[in-house]
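For this depiction, one protein chain was excluded, whereas all remaining protein chains were kept in their positions.
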Amino acid sequence: MPIATQAITGDDKLSSLNLDYLLVRQTSKTLIENLSAEDCSLQAEAFVSPAKWHLAHTTWFFETFILLNSVTGYQAFNSAFQVLFNSYYNGIGEQFPRPKRHLLSRPSLNEVLKYRAHVDSAMMALSLSQQELLKDLIQLGLHHEQQHQELLLMDIKYSFFQNPIFPVMSDKPNWTNIESVGSMKFIPYSGGLKKIGAGSENEFCFDNETPAHQVFLENHALADRLVNNGEYLKFVESGGYEEPSFWLSDGWSELQKPACKKLPLYWQVIEGKWFEYTLHGLKPLDLNGPVCHINFYEANAYAQWAGCRLPTEAEWEVAAQSQAIPETREVGLWHAYGLDDQAPLSQLYSECWQWTQSAYQPYPGFKAPVGAVGEYNGKFMCNQMVLRGGCRLTPKQHIRSSYRNFFYPQDQWPMAGLRLAKDQDK
Amino acid sequence: MPIATQAITGDDKLSSLNLDYLLVRQTSKTLIENLSAEDCSLQAEAFVSPAKWHLAHTTWFFETFILLNSVTGYQAFNSAFQVLFNSYYNGIGEQFPRPKRHLLSRPSLNEVLKYRAHVDSAMMALSLSQQELLKDLIQLGLHHEQQHQELLLMDIKYSFFQNPIFPVMSDKPNWTNIESVGSMKFIPYSGGLKKIGAGSENEFCFDNETPAHQVFLENHALADRLVNNGEYLKFVESGGYEEPSFWLSDGWSELQKPACKKLPLYWQVIEGKWFEYTLHGLKPLDLNGPVCHINFYEANAYAQWAGCRLPTEAEWEVAAQSQAIPETREVGLWHAYGLDDQAPLSQLYSECWQWTQSAYQPYPGFKAPVGAVGEYNGKFMCNQMVLRGGCRLTPKQHIRSSYRNFFYPQDQWPMAGLRLAKDQDK
Amino acid sequence: MPIATQAITGDDKLSSLNLDYLLVRQTSKTLIENLSAEDCSLQAEAFVSPAKWHLAHTTWFFETFILLNSVTGYQAFNSAFQVLFNSYYNGIGEQFPRPKRHLLSRPSLNEVLKYRAHVDSAMMALSLSQQELLKDLIQLGLHHEQQHQELLLMDIKYSFFQNPIFPVMSDKPNWTNIESVGSMKFIPYSGGLKKIGAGSENEFCFDNETPAHQVFLENHALADRLVNNGEYLKFVESGGYEEPSFWLSDGWSELQKPACKKLPLYWQVIEGKWFEYTLHGLKPLDLNGPVCHINFYEANAYAQWAGCRLPTEAEWEVAAQSQAIPETREVGLWHAYGLDDQAPLSQLYSECWQWTQSAYQPYPGFKAPVGAVGEYNGKFMCNQMVLRGGCRLTPKQHIRSSYRNFFYPQDQWPMAGLRLAKDQDK
Partner (left out) sequence: MPIATQAITGDDKLSSLNLDYLLVRQTSKTLIENLSAEDCSLQAEAFVSPAKWHLAHTTWFFETFILLNSVTGYQAFNSAFQVLFNSYYNGIGEQFPRPKRHLLSRPSLNEVLKYRAHVDSAMMALSLSQQELLKDLIQLGLHHEQQHQELLLMDIKYSFFQNPIFPVMSDKPNWTNIESVGSMKFIPYSGGLKKIGAGSENEFCFDNETPAHQVFLENHALADRLVNNGEYLKFVESGGYEEPSFWLSDGWSELQKPACKKLPLYWQVIEGKWFEYTLHGLKPLDLNGPVCHINFYEANAYAQWAGCRLPTEAEWEVAAQSQAIPETREVGLWHAYGLDDQAPLSQLYSECWQWTQSAYQPYPGFKAPVGAVGEYNGKFMCNQMVLRGGCRLTPKQHIRSSYRNFFYPQDQWPMAGLRLAKDQDK
């Protein structure tokens, strides 16, 4: 890495922003170390994107919002990329149709890597005063790229899974599971007027976490760990998918579709035994591991079956505010979090995103930034549900109590599971 | 009506519940006075139902949840109706597929009216003690039927509209519009901890309005009247449907569908002039009347264009709590509300339902009733948006500040418009 | 009938064309004798039409192609009907969308009957010289109406079938089945140069039967009767729907669709017994009756399973040329044909249309008539298969050896079955 850095900059004095930049950009490339150009082109459905596209789009973000906008004399690498790698920024202009991203065999993966190098050089060449001026946008670009790192992994998992030979992405040792074992305990939290949300401090946050504001909560309780595969299997085997009273109406409709397999996305029965597809290939289902790759309807139905409910995002956040974020270490491509035996809630940020019962809506007083960057979050505040926490694939900088992730309730391909909640009498 | 009542009961002593029952049941029949059996069979899309089906389903509700459940010796009118006229109660059993309701030419409208009479007789024959015991369910059945009265009218409007001869349902005088004229004023409301929701009192409410609970509001302001057609026309003519920055992402996607006409549902341009289809036929567009039959995406986009936002449901309810409900009188099939010049907000309950920016979600501590009746509201608490107020077609008993109506954000066929809101500094 | 005739004409001297006209027009009305206005509005899928629409469209045909075109001073009954009841004549102008025909509650059935009377009066008022001049078009109109009589019955059968109470259209005695019993015999026919097709004679035929022309046939053999239900049931029970080698590729694809029930359209299993829905209600499956309401793929697969093939339309026609058409009598709404014990092939025109292996294509030298009437047949000569013979619902004037019926290979709702054929060595 130091060598690469020097090659890019011809300089060994790097600002801290430069260092952050290089680190994040390098990580994206590390993710595809074991992938061929063919692997990097896979797109099984419109809602996932090829790894190559992620690499190019995150680069487009820096080129579009920083270099072309603010750097005199910057030469675009290829003007066609303005359209090809725009995801959804109508303010910037036309977009290449999302379902066809797998059809861009040209530019090749090599060409995209050159595009990255071209943009990286220009970014490294920014003067300190330019860096200062553009700091917010650069940080946004880095957090944006980290979101795509996580997506890249979820996406390729989904695309690989369509291949009946169950491709192995990485044979590095798997993370050490923080297993969801032992009887589940419910930790009580008292209600009242609480403050959630971020902003105004010096730390980075996305616009959708702002403004910080007050909410009134009732007394409630949260489970001390995530629901595990063994528990979910009981729900399956007791006919949970056949009993309508557990299901939201739209969820029940999903179950009636002929293609619905009525199981977590990556579960497989082979000769009467349960397996789960992972980025390490097909593995026997770990009954103590957290159930993962279920959609909101499934999470909600499980909670109903268990006589509980899902937490609201505010309940989750207030509880999380009171715990420290545990130490992280990298295991292969993933993150593993240490156990904090003192903290009431385990598995808060590790393992898998946690569906809440909260629809993704603007916080009171929310204002999207002006201009195309304003399309980042606000325009998705409809029809989606909030998830909290983080997962094994989430970059460490994205671990914070106020972070709001969001997906459609029918989405199974995000790495998402659930934590139970309960109302609590006073 | 007194005669009909006597004919049914053979008695001139009616309990107040009996009287309510007869009144509501009679009103449903009044709605189809001008409709033929052919008209009553129309179903233009799966989301609307034939008038005949509404008449039968509301009857099925009393038969299923009261007579068959609790009245010894009650003989079902026709056992096939248990499936044919079940809407969505999985707890009761199978349902005839919703998109095919228009295919039930048998039973005929006449047969359905006999079904109604059969059930009405049995209901009228309930002893006072039975009535007392079943009071909650009977009242639920009556409010259920009133909801269907409103739906029946919205539905047939949609189905009639598919006919290029623009059928007239009623040529009785139209209601006196409470016109949305004069410059719009914004009424300020201070924030703080407020109480919304219903329950525990003696008045009827739906389960989704419970429990009453506290919410924290920021300072804000609400427009004193609804947005009118003339104002919405300016939005249209200034290119509002072509500018993505006003639109939520899913709303923008709707606009890209080839069938989307990018106008309120019933607006028509004929030889360069604007018209609107109504249940009184095609009429020149009333620029001072409230814009109506727009979906949530359109309401939200208009608000963005106007530099405002939609109110939350809590903001709306708190403001409504402080105003009396104006007097009503019937004009033909509709309701017209008197003006209360003292009240800060006009058109609160009349004219058209008002889209809020709130997703339809359970209130804290919400519990759906046990059994099939529990499917009434709770299972729809996903993917839909709350509307508040009422419309010209809403029965008077459904006018209250805590009432939560809900539709999908893409739905244009409900009679819905919008009231603007704004954040307010302290 | 004579009274009705006088009522229409005020005259007891009727031309033979007038008499034909009145007879055909009266028959259409007879078909709906037992149907309510609600029944007459049913349209279960875009490919079937409401009975009311058939009654109006056949009237539109006379009004459009004869009265409006050629009769000075004729006043259209309602100018909106030009669009509403145009089926597919682009040359005439716009058409109301086919899938929405069930949405035309206005005009009512009564209004449509008045439309019929209005047009009938004008047609009866044509002078003899006008009749002579317009003879070809009038005859086309009458044959057109007879085709719609058959369609009206097939269509309402399909729409009624969607209703789980299995409506009875007619309880008049069913026809006497000419049962498909006894062992099937194959009648040999020698090949050579043969003449098929119609035209140039004085008898009516459709344009698609012209011109008469020569075809070269190989030696072959045709089954002396249709395949019966019992035989088809063996195909079903031996796994015929699961064995791909019997099926054309597109037929196999149809079978993979989740909604495909892999049975003749109207077969039902109820408590382990086989039933068939008919216009007389649900009846136990008659194992000796001809199998009916199968599509081309099913007919072809059965033939493959039986080690045979379907006949070509030329083989069928040449064989039919050599047999007289048997006597007919009406049984309720249907036709029953007498048995001709001398004729080699039975059930040629009665019972059900017979799928051939011939694609519906123009005969050599075929020219569609000029003008909108030219859209009658020619533009459908792609993607459809020819059926020969006739069925229980076919008007007697449509029974001839050169008649070419045609449907899409996936269509099950026509009353169609099959006759087997074989190659024959010299």
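In this document, chain identifiers A, B and C correspond to the written order of the chains, with residue numbering beginning at 1 in each.
Basically, contacts are C-beta pairs under 8 Å (C-beta built on N, C-alpha and C of every residue); 3 or more make two chains touch, one makes a residue touch a chain.
Just so we're clear, the structure is a prediction, and the values are computed from it rather than from any experiment.
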item: Contact list for the unshown chain, restricted to visible chains; value: A, C
item: Residue of A:162, A:190, A:238 or A:253 in touch with the missing chain, whole complex considered; value: A:162
item: Residue among C:117, C:137, C:151 or C:359 that touches the chain left out of view; value: C:359
item: Option from C:136, C:171, C:203 or C:250 whose C-beta touches the chain left out; value: C:250
item: Where the unshown chain meets subunit A, residue by residue; value: 36-39, 41-42, 44, 80, 83-84, 96, 100, 102-106, 108-109, 159-160, 162-165, 167
item: Subunit C residues touching the omitted chain (full complex); value: 88, 90-91, 193, 213-218, 244-245, 247-252, 296-297, 300, 312, 357-359, 361-362, 364-365, 374-375, 379-383, 409, 423
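Just so we're on the same page, only the chains that are shown with their structure count from here on.
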item: Graph class of chain-chain contacts, one of line, ring, star, complete, other; value: line
item: Gap in Å, rounded to a whole number, between the CA centres of subunit B and subunit A; value: 39
item: Length of the line joining the C-alpha centres of subunit B and subunit C, rounded to whole Å; value: 46
item: Junction residues of subunit B - those touching two or more other chains; value: none
